[in-house]
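A single protein chain has been removed from this complex, and every other one stays in its place.
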Amino acid sequence: MEREKAYNFAYLDEQTKRMIRRAILKAVAIPGYQVPFASREMPMPYGWGTGGVQVTASVLGQDDVLKVIDQGADDTTNAVSIRKFFKKTAGVETTTETGRASVIQTRHRVPEDELRPDQILVYQVPIPEPLRFLEPRETETRTMHALEEYGLMHVKLYEDISRHGHIATTYAYPVHVNARYMMDPSPIPKFDNPKLHRMAALQLFGAGREKRIYAVPPHTQVHSLDFDDHPFEVQKWDKACAICGAEDSFLDEIITDDAGGRMFVCSDTDYCNRQCEGVAK
Amino acid sequence: MTMETELSPGFQEPVHGAQQTFRAVLDALSRPGIPVPLSGIEAAPDPMGPTLAAAALTLLDHETGVYLAPPLDIEAVKRYIAFHTGAPTVSEPADADFVIALADRDMPDILQLKTGCAEYPDQSATVLLGVRDFGSGEKVLLSGPGIAETQEFSPGNLDAGFWTTARQNHARFPLGVDFILCGPESVAGLPRSTSIAV
Partner (left out) sequence: MYVSVKGGEKAIDKAHELLAKERRGNPGVPEITTSQIAEQLTLAVDRVMSEGSLYDRELAALAVKQARGDLIEAIFLIRAYRTTMPRFGYSTPVETSRMAIRRRISATFKDLPGGQILGPTFDYTHRLLDFELEKENPADEDPPATRPEPVDGHTPRVLELLGNQGLMEPPDGACPHNGSDDDSIGDLTRQPLGFPADRDVRLQNLARGDEGFLLALGYSTQRGYGRNHPFAGEIRMGEVRVEFVPEELGFAIEIAEITLTECEMVTQFKGSKNVPPQFTRGYGLAFGHCERKTMSMALVDRALRADEFDEERVAPAQDEEFVLAHSDNIQATGFVEHLKLPHYVDFQSELELLRKMRAEIAKTHVEAAE
């Protein structure tokens, strides 16, 4: 697709890209630390992935192949809209195949396929601060990170256990990166948390409204918080995907009628398609 | 009046040249110790070298103070950086956001550079360091984020003194400076997060 020439390549001006690129390098050098950056107003609303879009725009080159997913799917409206944005402003090739993509922007999921070293995963992040719901003040949470004072989070998780018998956090489940910074993995289901640990691909996180960028370099230790007597565990389904039969993927529940009928299908549409093809072959 | 000498050109294609350089630098910093091929700017003024010039033009602008360590503190390099990036030069290394230096020459004291503070460890300096190559120097073993097990690293003309300083730099983590080593045809990263065994 021919790129729209009225705007700079990948929309952002070069000065903005430089500022973001410097922030990304700092983020990589300090895994899990949230680097403040002068986030710009983007032509889509805050909350729609402006942080992820700015990060993608700053790393993207002519030869990249871009994949965009929302809830694991390539055809959700916002994924379609962001993909279209980069097609128009950068003219880059886009794909729905995880294996073909060099840059993958995501909202709320990590692809089921193992990612490779030559891929970059860009997460859209609404609230980058894992401690924010326990302490609304930035001045306080910043000090907690500085002092590596994360007791508050452990107390919160333990209160869950004593009240519900479980840790009641099922998504945006906090992680400890490189045994130093506590990090919000973005609102991915905790099912995806283990994939972050020692992932071969570089993981970049962009929060536009909150003006923060952070990163997990390849092969970096990412530990989901837990307790000796309550080890971290992920969601399990007693059903397989109704379309492809996969038993190892994250399943979305679909309500099929008004009599309570429901079925479960893969949230990762590309994975599901390939499972089907594999069965057909 | 000073003689007007011709100014060396920057990237042939500024937008894509900067993007390709950034990706090489990003890749390098994400996988410490593994050189990433980079063509750089052939026309860079001596003794800067193509990759060092490319990294500088990619990362610097009027918002970043730069310190040029000797022998790079010459008029030709100063003018080149000023023209292509607009970055103000600072006279004290401790004030710099970026330090540009050559490995075996008058490197400023790394431990005196900006390290950031506990609340903002990102407010630290980045050192763009020109090295002869990535194979002839003292061999060290790297580990940490970005490295699966360990990574051998032996950039040219960096001596034991440098590695002692680099280890002290790592010991201050999350404070500290990050190095982008620029060789003749590739760049390698050495972020503060990397632990170094001699």
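We call the chains A and B, going by the order they appear; numbering starts again at 1 in every chain.
Basically, contacts are C-beta pairs under 8 Å (C-beta built on N, C-alpha and C of every residue); 3 or more make two chains touch, one makes a residue touch a chain.
On a predicted model such as this, the values are computed, not experimentally measured, just so you know.
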Checklist outcome for this item: Output for the hidden chain's shown neighbours is A
Next on the checklist: For the chain left out of this view, which of A:Tyr33, A:Tyr123 or A:Phe250 touches it?
Outcome noted: A:Phe250
Checklist entry - Among A:Leu12, A:Leu60 or A:Leu196, which residue is in contact with the omitted chain in the full complex? => result A:Leu12
Next on the checklist: Even though one chain is hidden, which residues of chain A still touch it in the full complex?
Outcome noted: 7-8, 11-13, 15-16, 36-43, 45-48, 50, 70-73, 75-81, 84, 107-109, 126, 136-139, 164-166, 168, 170-172, 187-191, 209, 211, 235, 237, 242-243, 250-254, 256, 263, 265, 267, 269, 272
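Note that only the chains that are shown with their structure count from here on.
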Checklist outcome for this item: Distance in whole angstrom between the CA centres of chain A and chain B is 30
Checklist outcome for this item: The chain B residues in contact with chain A across the complex are 14-16, 18-20, 22-23, 25-27, 29-31, 58-61, 63-64, 117-122, 124, 126, 144-148, 173-174, 178, 191-193
Checklist entry - For chain A, which residues count as touching chain B in their complex? => result 8-9, 14-15, 17-19, 21-31, 33, 35-36, 58-62, 117, 142-143, 145-147, 178, 180-181, 198, 202, 216-221
